[in-house]
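Got a structure here, written out as structure tokens. Questions coming.
Every protein chain except one is present and positioned as in the full complex.
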Amino acid sequence: MYLRLIKDIKQKLAKKKSAKIAILIISIFAMASILAFLSPYDPNLIQIKDRLKTPSLKHIFGTDLMGRDYFTRILYGGRVSLNVGFLSMIISTTLGTFIGAICGYYEGILDSVIMRIVDILMCVPSFFIILVLNAYLEPSMTTIIFVIGFLGWMGTARIVRAETLTLKNREYVLYAKNLGMKDLKIIKKHILPSILPVILVVATMSIAGAILTESALSFLGMGIQAPSASWGSMLSKAQKYIGSDPYLCIFPGFAILMTVLSFNILGDIIGQIMDKRRS
Amino acid sequence: MKLLEVKELKTSFYTEEGEVEAVRGIDFEIKKGEILGLVGESGSGKSVTAKSIMGLIQNPGEIKSGSIKFQGKELIGLSQKEYNEINGKDIAMIFQDPLSSFNPLFTIGHQIGDVMNRHGKKTKNLKNKIIEQLRKVGIPSPKERVDSYPHEFSGGQRQRGMTAMSLSCSPELIIADEPTTALDVTIQAQILNLLKKISLEEKKSILLITHDLGVIAEVCDRVIVMYGGHIMEEGSVFDIFDTPKHPYTKGLLNSIPSLESKTKYLKTIEGSAPSLINPPKGCPFAKRCKVAKEKCHIDLPLFKSYDKQKARCWQLED
Partner (left out) sequence: MLAIGGLNMSKMIEVKNLKKYFEVKRGFKKSKLKAVDGVSFYINKGETFGLVGESGCGKSTVGRLITTLFKATSGEILIEGIDISKMSSKELKPYRKKIQSIFQDPYASLNPYMTIEEIVSESLEEQGILNKEERKEKIITTLEKVGLNKEVLTRYPHEFSGGQRQRIGIARAIIVEPEFIFCDEPISALDVSIQAQVINMIYDIQKEMNLTLLFVAHDLAMVRHISDRIGVMYLGHLVEVSKSDDLYVDPLHPYTKILLSSIPIPNPRLRDRKRMLAEGELLSQINPPKCCLFHTRCPYSNDICENTIPLMEEVKEGHFVACHRVGEI
């Protein structure tokens, strides 16, 4: 059943140029991060004698203030961003879908209570909660993934709940109920496939958001700790050198820009495709 | 006197899949004070015909060719501004779904007043005139209801409100596009009676579009039958029901279950309507027609007169 949906989306995406470009960029970054180990340089090896070298054939992106090869650091930084983005998206999407579907399907008191909790949680600026939590807990990639994931499910939940509310009164759902099908099976078989397009859109957008959040955290020094590379922390260190060695800012900044933009565009286009199908 | 004259009208929509030829060359006229019924299934082109007359065809659709003359004046090619002068004042439309035809944010009285103002009927007693309109269409307690919002009315009352709005500037031609399809049968009877009364008492013409032959029989003076973007038959309501000439009309009349007799099997028309993207050559009904000849699949039959009726069918030539 999901096969048809995926085939459908693939077909429609193939028609849009901007989608192809976005997917290409994301693939390049993903490939590059995975193959980061192929780089002859150690991203954390400090070589003071080589510090602040401008981009050359030997160091394609130059070196940073500790003499580390910048290109390699960007690659490893990419690993961080994509990991955090992807894994926290998995957490927030799974949580949000589950809660949203249950609330939308059963309604009643459960729904009212949980939705009020969602409302309250959404009022609180999550970035500051993340900052505070990170201050308490040991800031590591795992912590960040969980924190961003557990504070990002609310939006998904709301959207999934809205869709579920509409879908559960569809006649094919009523038919399944008539057969005595168990609720969970109905949700899995009849409701989820129709929600999948929406979830896909929300998921791609949340990857973008997560990457941005991680970069911001690392920029403030509350994310990935030295010596590990993260685009955000690289940006942070590069602040002082923005006049003298601008390349230190440009590369990580550009990397963040391209990744986030690509995911956003992809999500937007999938959303457009889904809209057309409705009418 | 010819109020509306349509000649060779062709309207198409350009979609991703191709050009949808919704209306493929139709001719008809409406006299003053007459109720003309336009009957056809979904996809026959009837709604598009109405919208073409009202100038409501927009991108990705357009009127490809033909002429629509209202009171002698050509409508195709008019600017939006010129259309706005006519819409509401000389020609008015009653839509199928009254809920989505009214703006939910304004009262019914306000919206009717809007129409009247736009067409220069600004008088001191505007509110009273509006209340009078509501009373004419049978809305109870019009003085109180004039300040109510659309969602506070029932379906039948909204349709009456829509009728009042259409009549507010006393148009000569009312186009009613499936005005009672969404209504219960008891309300439908009341609305149809209202339309009949208005046409009779104020000598207004009505183009009544529907797929329900019962409605046609109750209300209309003349009938045109559309199928696949063409007019298949035309005649007085009595002639069409007594002596239908076209196989499609005959099929339609046969498949209505009658209230009187109880035959267990209903006669049907096998098959379904043709696609209007690259429509089939020849007669659009040929594929479903029980008496189709080879010629029917190749050449489009001509629209000719037979006694007092007109029909488009090769069978009638012999």
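We just call them A and B in the order they show up, numbering each chain from 1.
In this text, a residue touches a chain if its C-beta (ideal position, glycine included) is under 8 Å from a C-beta of that chain, and two chains touch if they have at least 3 such contacts.
Small disclaimer: the values here were computed from a predicted structure and weren't measured.
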Requested in this report: Could you tell which one of B:Leu56, B:Leu99, B:Leu126 or B:Leu253 touches the chain left off the display?
Outcome: B:Leu253
Query raised in the report: Which residue, A:Ile23, A:Ile129 or A:Met181, contacts the hidden chain when the whole complex is considered?
Result: A:Met181
Query raised in the report: Looking at B:Val115, B:Ile209, B:Ile269 or B:Cys313, which residue reaches the missing chain?
Result: B:Ile269
Query raised in the report: If the hidden chain were put back, which of A:Pro193, A:Gly221, A:Gly253 or A:Gly271 would touch it?
Result: A:Pro193
Query raised in the report: At which residues does chain A meet the chain that is not included here?
Result: 1-2, 4-5, 170-172, 174-181, 189-190, 193-194
Report task. Tell me where the left-out chain touches chain B, residue by residue. Result -> 41-42, 140, 154-155, 184-190, 192-193, 211-220, 237-238, 241, 251-253, 255-259, 262-270, 272-273
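Quick note on the criterion: only the chains that are shown with their structure count from here on.
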Requested in this report: Find the geometric centre of each of chain A and chain B from their Cα atoms only, then give the gap between the two centres in Å, rounded to an integer.
Outcome: 53
